[in-house]
Structure formats: C-alpha cells, structure tokens
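I'd like to ask some things about the structure below.
Here the complex is missing one protein chain, while the rest keep their positions.
Letters are used for the chains, namely A, B and C, taken in the order the chains are written, and counting of residues starts over at 1 for each.
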C-alpha cells in the first residue's frame, strides 16, 4: 500500500462536463500526476479565489498526460472548481494517499461503491484486470441522478450491478444487500458513506473475507502535518500513530491520518466508535 | 443634482474585453438600470463568490438596454469580476449617486479626467452635447496603457486632448497643466486622483470658474446607511449632514456621504483636510 | 406550501425579545441600516422583524477621519467613530419619522460615561415608535482609562442597572466579543436587569496599507465584521446561552439562512444582520424564509423551537420568559 512522493504541478483544465445536476466531471492535463496515479490516488486541489485549504478529490480516470475528477458540488470549493473556465491552470498536489492491494491472478474481487464513492474504482478496476483478477462491482446511490460513472467502470472491465434506494435505476436495494448475494469474492473493496462502510466491514469480518476500504474525513493540510483527518484504528495496526498509550485517556486505539496513512485501510483495522454515530 | 430611486436588477454579462493590461470593459444587459443612468451614475455590483461588500463602479457607456463598465483590476473584487464568463448574471444596484449639473446652451464645458477617472464623462459628454454645450476634454494618465476610453469620448462629441506623465502618448504633461491653458471654459468637471482634484479645485477657485468634481472613497454599504464613505465639506453646504456642531470636536466642517450625497460635489464645497495628505 | 412572502405557511415565525414581539426573528444590526429609509429605496424593509437604529450619543459627534472602511478577507473593517447628531437633534428631527417605519424599531444608545448612557436612554424612553433600547456598551469608558464597558462585568452592570432604573422600555445589552470569557459579562448584564443581550459587536482589528506604511484606517484600529467573524459569534452565543436565561440576539457574519440557523441553534432567539446588507439587500427575506423552512423540515410549529437546538447546555429552555430572575447583586 506504499506510494511515491507526490508532485506539485499546475494542471490545465481541458474539459468540463456537468454529468448530472450537481455532479461534474473535469478533465485536466497534468502529465506527471496523471502518469503516477494508482488506485485510490487523490489530488489536493488549490481552488483559485479567496482562501481555502486545498480540496481533496479522488482521481477518477487517467489517460496518458490527463486525469479526470468526478465530483459532487458539495459546497464552496467544489462549486468554485466547477465554475472554472476551460484553459484555467489549477495547482494540484498528487498523487496522494496509498493504494488498494491487488490479489493473486484468478481471484475474484468485489467492489462496493456508494454514490460518489465510485471514484477510486476506475483505476482499481484497471489494475485488477491487468493483474488477471475478475472484477464484480455493486454500485448504489440514493437515486438515479446520483449514479455516475457506471459506463466507464464497465468499459474498464468491471461486471457492474446497479441499485438505488428509490428503485429509479437498477434494483431497489442497498449496496450491502447485493454484496451479501455475491459469494464468490476473495476480496472486497469499499468506498462510500460511513454507514455503508461500517456495514460492509461487519459483513466482511463475519464472513472472514479480506476487505479494504477507502475512507474520508475533513482534511486540513492533506499532507500529514495537521492531524486533522484522523480515524481510529486498532491499537498497534501498521497505519496507526504507534504513540505510547496515554495515562489520561486510557487509550484503546490509535489514530491514523486518512490523508497520508490512508486513504485505504484494511477493514479489520478500522474501529467504529461512538464518534461516528 | 437629484436622482431617482435606484433599482435592484440582475444584469447579464454580454461582453468582456481586456482593453489594456489590467483594464477591462464589460458590457451588461440591464434594461432598467441602463435606461435610468445619467452622468456620474454608478452601480454597486455584487461580485459572485466569497463575501465582499458591493463594488461601486461608474457607468461608462449606455445603449438601449445595455451599459458598460470600464475598470482597472485593483484588487480582489475587480479581479473576480473581470474573470466572470459571458452569460453570467450579476446583481447590480443602480443607477446610484447624483449627477453633474448641465450649463446653459452655448456654454463651453471643460472635462478634466485622470486615468480611470474618465468613466463618468461619456454620459456627461452626451448630455452636454444634447444640451448644446461645447465639450473640451483633457484626459491624462501615468502612461499610455492607463489611457483608456479616449476614442469613445471623442465619438460622444468631446474635443479631447491627451497627455501622459511619461509622454508615451500625447503631451508629456499633467492634466492641470493643460487645463490651465484652456481659457474659454464656463464650467469645469473633474474626476481622477485626489491630488489632481485638489489642484483642480484650487485652480477653479482662483479663477472663479464653476467646477464640479466626482469623488471617491472606500464604500461600505453604497446606500447611505453606514457613513463609511464620508468626505469633509464646507459647514452648512447642501450636501453635508447638517448635524449640529459638536462641543467635543469644535467642528469646522460637515461630513457628506460620497455614495448618496455625491458622488458629485461643487468644488467650492469640498474641503481638503490633512486627512488627505 | 408557501405563503406569499416566500416563507412556508403554518409556521409561527414570531419571537419575543424582552416582551417585544417581532413578526420574525431577523433584525437589522445597529449602524448598518439607519431607520431603513435608504435600503427601503430598493427593497421592502418590512422583511425584517425589527430594525436597530444607529447608536446615538448624548453630544453630536463628527466621527473619525477617512478612510473609515477597509476590506478584509470575507469581511470588512470600519471605524466610523459614532458620527451622529446627538440625542437632542435625534429626538427633535429623527424620532418623529420613526412611526412610519414598517416594522419594530429598536433604538441604540451609546455613551462614554454611565451618565451619558442614562441621559440618552431616558430621552429615548417613551418616544413613539420605539419598542426597545439597545445599549452599545462596547464603547470605550472614559471614566476608566478608555477601556470598553463590556469587557468588565462591573462596568457592564453599572451601565445596565443605571439605565434600567430610569427607563420603562425593554433594555438590550449589546456585548463585545473582545473578551477572554463572555460568560461573566453576559451574567452581569442579566443580573443588572437586561431584558435581552445581543452579541457580537465587531472584533477589534486593523489593517496596514503596506504601500504607504501606515494603518489603512485613519483611526488606526477598527472593528472587524462580516462572515469572517461568524465562528467567533457562534462560539460566544453558545457560551452565553449556557449562562443566561434572557433572550439572546445573535449576530456576526450572518449572510444566509444557514448562517442564521447556526446562531439560533447555538442559542439565539433572534438574529441581527449587519454587513451582509452591504452585499444583499434582500438578505432579511432570505434568512427569514430559510429559518421558517428549517422549522417546517423538522416538524416544528414555531421557529422558536430552533433556539438552542444544538446546545445541550442551553439555559433558556429551563427558564420560562415570565419567570425572569431577580437581580442577584453583583459587586459594583
């Protein structure tokens, strides 16, 4: 799950498409970042304009010197990013974060993606297919408009099943319902809302299936310096801080930084504390 | 110098031209404001994006349902405004401010414009010409690139002489030097840097020529409520606050709000205090 | 599902501030709206539940030299210096126009001594069209080396108690955020008999004009307002709401309905809007409608149920408005 040093590069916006109301796909020319990206890689984008900390966004697709971002218009930074005109230069740091691990040839991998959580899986599917791994994917969303990127995932070689909470596209089901029906998977990869990830981890642990999830938190620095993006992990796990236990808080877990220790964590290392409630 | 109630209107950006490095001319469709504008009218523009107070900009030209703004890229708000894409809607309040007064038919008016201070004079020239007044104009700037709008002023009917501080265009002279050479003027109108306005007012007063200047200050509300944009005027002058004298500060002058009491003031009412130094 | 004014129907928008009923919880902040006549040229100012007048001093004041305004990231600095005509002129020339204001009017009194506050507040008390008096205790206190009244519980108490003894109208104490701990100040205002508190006033701040190597404002220092300070306002309303039972008017950086809801959920019963008027003259209507919509979304009959919703220590819910505490006596 290691990764090389990230790069600071000015990416040029070369395409800009509103793929659904509130959802955007932006293409950038950024040769060094595009060529270094792997599964679950993300970029930290400096959105031009009044100050804000860099915006972390997963790398969706890459081709030669280009990468694309697929994102929802959440708030200030994504709104401003979506309104840049083609030709603008945008400072990016990337690729950041670790990668999903790739199983042996001939295995079957199951991808579980909730909504915009599909982003890390285009690159993963390509890597898995290149390694001779079969890829099944369950992609779910609240409603049809929130379901984006399915065609590209299929093109990359995944066998995709779709579901929505309201049945407006595919099965009317939750991602986990469909995941439970797949019995052949040797490894599960998850990304999406916390509730989904939590249930997925529980499922994987009950059924003793290897599982890795890509996590999210509000980032400050995106570089590992501010300790703002931590998640609790099993004490002693490889990605945790490894600091000695504190006499004050009778620590039962470590914190790991999503930005540089992750974003990918083995499901068995992630703790689901009250804080997530 | 009165004016009607201003309007709140969403103006559509229809053209966008960089007329010189750091200088922009933006065209807007905004029927109600465009048709109500008069000399020295300005609009208060809500620049989209992160919060800032409205940006006051003089109305440069109007035609039917359209008006244009001519501005320098000063800082945050003008930079953001200049980067909007054509088709954007921008909330404007206007026309704001009072107007220059128009002399009797057959008089000769002299316009003295420093740099971007040319803005109020296109509409004024049209009004003067329509009233049968001869219009001479001296337009000066630091250097050639800062000299914008001269052609349009000529088209509107002004007899324009140009000068620059460095001689890169027209005479190498200050606006006031050329103003002093014009003896035929019945009235002088000024807009530009404070130093120039101050000297102009002194000249007009010495030579007992009627003179009006359009002033500038940092605006807060642009509507007359915050008292942030005041300039000192002769006590008792029509545009001053008219408040009773204060025992504490032994007031020798009144304050007037540039945004609603002005922006146009008779030169004889404006006081040039230390604060301007 | 919408009333003609854009707010959802069937939601009770009214709030009570110290016995004064506002049709909705939005208030124009002092110094930013006058009596509404200027903004009334472009919008319907009756969208506001109330407007607060610019603070009036006893003597006329010329105010500060210019520049009085500087722009800062997501905010602005001002140093107006309480320019104004003084209370006599106000009573004679401006007060008579207040009856025609189409919403509740709160007057604001400022002073540099306790006596000045009392004189101004007494002169305001009983003027037709004025529903309450806000005391801008964030002014410097000339009796105490120019320190601001509202940085000290004792001087806050002194002003509020002295005014309360003299006036019949409800009194709102407007507090400053420039303190290490707002709680003792809020408590002092409550115990001195304030019918409500409002906060925050502007943050002490300044900007330097680097080109000229001198302060941008002629006055040197000024007050920071606008969205930049909203997190400070939320914090201080939150702390105050755990401390006092009287209603809180929350303000500081409100630009949208979401922002106003932050302050209400932190513990404010009403919200005041200042600087945001300088961007969006329709802000009151937008904020009012968003507050009503949030109440509807949560199934509340009244927007009052939003007050303190995010604040588990909110004191107001344990203290009905009709059982306001007696003055407990602060050392003066």
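A few points about this structure:
As a convention for this text, a contact is a pair of C-beta atoms (placed from the backbone, for glycine too) under 8 Å apart; a residue touches a chain by one contact, two chains touch by 3 or more.
What you see is a predicted model, and the numbers here were worked out from it, not measured in a lab.
One of C:41, C:174, C:230 or C:304 touches the chain omitted from the figure, and that residue is C:230.
Across the entire complex, the residue among C:17, C:65, C:82 or C:179 in touch with the chain not shown is C:179.
Across the interface with the omitted chain, chain B contributes residues 50-51. Residues of chain A in contact with the chain left out of this view: 5-8, 46, 50-54, 75-77, 91, 93, 217-231, 241, 243-249, 251, 255, 260, 273, 275.
Interface residues of chain C facing the missing partner chain: 72-75, 77, 147-148, 151, 178-181, 203-210, 213-215, 220-222, 224, 226-232, 234-235, 238, 253, 258, 261-262, 265-266, 294, 309-310.
Criterion: only the chains that are shown with their structure count from here on.
Shown here, the protein chains touch in all possible pairs. Each chain gets a centre from its C-alpha atoms; the one nearest the centre of all protein C-alpha atoms is C.
Taking the mean of the C-alpha atoms as each chain's centre, chain B and chain C sit 35 Å apart. Chain C has its Cα centroid 45 Å from the Cα centroid of chain A. Inter-chain centre distance (chain A to chain B, centres taken as mean C-alpha positions): 54 Å. Shared interface positions of chain A, i.e. residues touching 2 or more other chains, are given as 50. With touch defined as above, residues shared between interfaces to two or more other chains in chain C number as follows: 73-74.
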